[in-house]
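What you see is the complex with one protein chain gone and the rest in place.
Let's look at chain A:
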Amino acid sequence: MLLIDCPYCGPRAEIEFAYGGEAHIARPAADVSEAEWAAFLYLRDNTKGVLAERWRHSHGCGRFFNALRDTRTDRFHAFYEIGTPRPDVGDAA
């Protein structure tokens, strides 16, 4: 089980959280093409390496936040608030 460090509540067990998928996916403007809209809805990088992802502390404070986790090791490298830029952790493992 992952140990997740909620920026608002501190470290808690994974079962308190809901996964929110890849982070930093901006909703496009309403007049985009079908292909761009489909890309927003469905296409994902599915990164093998450092992935920026969203978590929600659904059984805690209820707030969304972002995390950087290496999907090759499941090790977390950063937790940061929604709206702040992605920290640079290099090619972490």
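The definition used in the following text is that a residue touches a chain if its C-beta (ideal position, glycine included) is under 8 Å from a C-beta of that chain, and two chains touch if they have at least 3 such contacts; residues count from 1.
Keep this in mind: contacts and distances are computed from a predicted model.
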So which of "PFL2/glycerol dehydratase family glycyl radical enzyme", "Glucose-1-phosphate adenylyltransferase", "Sarcosine oxidase subunit beta" or "ABC transporter permease" is the UniProt name of the chain that got left out? "Sarcosine oxidase subunit beta"
Sole residue of A:24, A:44, A:59 or A:86 that reaches the chain not shown, by the stated touch rule: A:44
Which parts of chain A are in contact with the chain that was left out? 1-2, 14-15, 18-19, 21-22, 34-35, 38-39, 41-48, 51, 53, 69, 71-74
